[in-house]
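Okay, so here's the structure we're looking at.
All protein chains but one are shown at their positions in the complex.
On to subunit A.
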Amino acid sequence: MKDFAQLITTIDQTTKTSLKTKALAEYFTRAPDDDKLWTIALFSGRRPKRAVNTTQLREWAAERAGLPLWLLEESYPIVGDLAETIALILPKAEGSSDRSLTHWINFLRALSQAPQEDRKPQILAAWDELDDTERFLFNKLITGGWRIGVSQKLMTRALAEATGQDEASLAHRLMGGWTPDDVSYHNLIEAEDKAADLSRPYPFYLAYQLADGPDPLGDPGDWQAEWKWDGIRGQLILRMGEHHVWSRGEELMTDRFPELARARDFLPDGTVLDGEIVAWDGTQPLPFNTLQKRIGRKTVPKKLLTEAPVILLAYDLLEADGKDLRDTPLRDRRAALKKLIDPLPADAPLRVSEAIDFADWEALAQTRATARDRRAEGLMLKRLDSPYLAGRKKGDWWKWKLDPLTIDAVMIYAQQGHGRRANLFTDFTFAVWDGDALVPFTKAYSGLTDAEFGKITAWVRKNTQQRFGPVRQVTPHHVFEIAFEGIQESPRHKSGVALRFPRMSRWRHDKPLAEANTLDDLKAILSAYG
């Protein structure tokens, strides 16, 4: 694993994407095939079956380090990563070894078949022949969650550099439901693509936010506008008599949305649609929190299927009659999409997400302002002659989201962050005025710069009134503008509301404490947009 550890160390030691790519490409040139395959698997979110659970891992590590378990548990949120915490608290290894990445993966896979009582001594023995970085990686193989600054995109680029293949076609090869058990490096990366997994989606085309409005886009006649729905972006794939539903995060969601199985009754084989999965009341989307009940459920109880039925609002047609249409202009893909879906009966779980007629940008801006009433997040603007590209690209597609809702709130509790921000206060609870009292209504973690987090950290240390475990109650003093994307009623919260995507958008140094917003203000936003 020394080679792999060296790779990770090199990647960790640079902030430059080009250097990370270079290090990874070099690794892909020299590592043995099975290590390469596993590296690709790990960086695309696949990992070996869990051999031991993390509870056991914590207990064994604490015991080996001669520490009470609670001390490991307290250290973990500060370090931010269990695998790293364990690697750091263990005593220095007695021995060393240089076995391959694949060796350790196979070791863990064998361990998952071994009798329970054999597992602990084997893990302890492994820890004792690995240095700090190797141990961290070994633990990572068990716990999963490889956040090491290598996105799948970066890995794909490195692989393209190392193999001389086209990046987009490699991205396509890496999608789908493969595991290192059912494919070899050769078959996955080098062999001809005809055996490609039929469930594979196309890489999603993602848009950037339009920073300064649409004027720079030129002639409105060249553009198509649609609503940007607030659901789950997905691809519906119909091939060889089967259907597959993929999320943008490349998660297979077929079983979560059984309604979409009926698409097979209406559409021919060899069809791939890009669209938004939304909860649907028959004429328009239901609020996002209705759909939220469906997210995270692998199987769906009947009751939920009737309360929160979903459909796919189709944006685009990527494949028809088994033919890849991505290079066809949007104008023509759109026409084909409408021809395919518009005639379907009302009980089909499919609709075209309609394009919006508009005469000029100003008229469109007025339409955009009504997005919240439509339960949309804003608009999408797509150039009519654009192909369907892969990944986030500037130029042809733009999202033009609504400005977030905002409220000025008072910071009342603070908690230390973890990982990158272990030694800073980053997690805050905010309150609004209700008469003379401050009522907490949301937490927020993000939105400040590191320098601002540094400043507020120093301030929190000096202005702690009381501690509740890791939470500090601070003197009400600082007012922050909290931005959020949506609001809904919530009996679970003291304030009666819950926010969607709250974050600190501005530190209102200019605002006296007394001028923060009130609970009534919050309720007014709720009745307008909830």
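Methods note: contacts are C-beta pairs under 8 Å (C-beta built on N, C-alpha and C of every residue); 3 or more make two chains touch, one makes a residue touch a chain; residues count from 1.
As a working rule, contacts and distances are computed from a predicted model.
Participant: Unshown chain, UniProt name, "Ring-hydroxylating oxygenase subunit alpha", "Ligase-associated DNA damage response exonuclease", "Phosphate transport system permease protein" or "Purine hydroxylase delta subunit apoprotein"?
Facilitator: In UniProt, the chain that is not shown appears as "Ligase-associated DNA damage response exonuclease".
Participant: Out of A:Asp35, A:Glu84 or A:Glu319, which residue would touch the omitted chain in the full complex?
Facilitator: Missing-chain contact among the listed residues: A:Glu84.
Participant: Of the residues A:Thr21, A:Thr39, A:Ser75 or A:Thr290, which one touches the chain left out of the display?
Facilitator: Considering the complete complex, A:Ser75 is the one touching the chain left out.
Participant: So which of A:His186, A:Arg461 or A:His477 would be touching the chain we can't see?
Facilitator: A:Arg461
Participant: Among A:Arg421, A:Arg506 or A:Lys523, single out the residue that touches the unshown chain.
Facilitator: A:Arg421
Participant: Across the whole complex, list the residues on subunit A that are touched by the chain not included here.
Facilitator: Contact residues on subunit A toward the absent chain are 12-15, 65, 67-68, 70-72, 74-75, 78-81, 84-85, 88-89, 136, 149, 418-424, 450-451, 453-454, 457-458, 461-462, 467, 469-470.
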